[in-house]
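A single protein chain has been removed from this complex, and every other one stays in its place.
Our next item is chain A:
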Amino acid sequence: MTTLTETPTPPAPAAPGNAVTRGIAAVFKRRETSIVIAILVVIAAATLVNDQFLLSNDGFRNLLLNPSIYILLSVGVAMVIITRSVDLSVSSTLGLTAYLTGRMFIDFPGIPIIAVFLIGIIFGGFLGLINGALVAYARVPAMVITLGTMYAYRGINVAWAGSNRINPQDMPKGFTSLGTAQILSIPVLTIIAVVVLIALAWYMKNTRGGREFYALGSDPEAAQLYGLNVVKRNLVAFVLCGAMAGLAGVLYTARYGTVDSAAGYGVELTAIGGAVIGGVAISGGVGTLWGAAFGAILLLTIKSALPVLGIQDFWQQAVVGVLIIGAIVLDRVLALRQHKKLLTTKADAS
């Protein structure tokens, strides 16, 4: 390759400053950091009022256990939101899979627990595939499609379960004990959620497929012009989201033992709220799965801390609402500030 004949102007040095201090500053600027700090503040406040909140065995366990199912849901939904779609049907997918899990143990006695896990994940992925196919091929906004499937999946669940209920004694002890089992005093469900989170976060950050989710959400038309397979990306996002909701359904059954046709009713809003609070922009292209997971943990921690802090039950939802609106306003302000800053750096350079 020949090179340019003109002497190239050397690239301007990046912003001055020690790399270490810049690294630390970058960590503190991250959304994930502020969420973690918020979680710690909530825990500290609740513990000051009542030290049972953190220091008792139960308190510590619940703190880790409660968010685990929501981490899976928020992370799944976050992947879809990053591609500029949304999935409202995760609650119904969870409910349907949870009931399916119970039925498997009743209808196929002796079925291996691992098989039930796999079937639950695959079934959730299949429900996600239906969402994805409708969104990708029918080109109807995901909000409408998944609103429809949310009701449809729940309807199937009600028709199938009727007034039946799955009870703990219907299932093998090995499965129901998973809900309370611990390894090194960390609940197994939490470990499962964190392992899945690490794997998916790695995928989103470090693989072509993961980066294409961001590209698609950032500018769908540009993604088309780049030659990215937009349809496939949409499908994969919904399948992964459905699979996460499916896994969450299996864990739900393991944790609560009792499953009826209303299992997981309404959790989709908590899942989406967690993702949004964690910095996943509803307009796509921005945010991390770690942020979404921390957002879900914050929501759940606040929910369990409010009664301890003496805040009445009916205020809890209002607090969550304020938190979500606050997060979105904060996002908007930060985005505008960053955009302005990028514009001025350009002006300085030229």
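FYI, contacts are C-beta pairs under 8 Å (C-beta built on N, C-alpha and C of every residue); 3 or more make two chains touch, one makes a residue touch a chain; residues count from 1.
Convention: contacts and distances are computed from a predicted model.
Novice: The complex has one chain missing from view, so what does its UniProt entry call it, picking from "Monosaccharide ABC transporter ATP-binding protein (CUT2 family)", "NADP oxidoreductase", "Multisubunit sodium/proton antiporter, MrpB subunit" or "Response regulator"?
Specialist: "Monosaccharide ABC transporter ATP-binding protein (CUT2 family)"
Novice: Among A:Met104, A:Val286, A:Ile302 or A:Ile324, which residue is in contact with the omitted chain in the full complex?
Specialist: Considering all chains, including the one not shown, the answer is A:Val286.
Novice: Which candidate, A:Ser56, A:Ser177, A:Gln224 or A:Gln317, sits in contact with the chain we can't see?
Specialist: Result: among the candidates, A:Gln224 touches the missing chain.
Novice: Touching the left-out chain: which of A:Thr207, A:Thr258 or A:Gln317?
Specialist: A:Thr207
Novice: Please give every residue of chain A in contact with the chain that is not shown.
Specialist: So the residues of chain A touching the missing chain come out as 1-12, 14, 206-209, 211-212, 214-215, 217-219, 221-229, 285-286, 338-339, 341-343, 345-346, 349-350.
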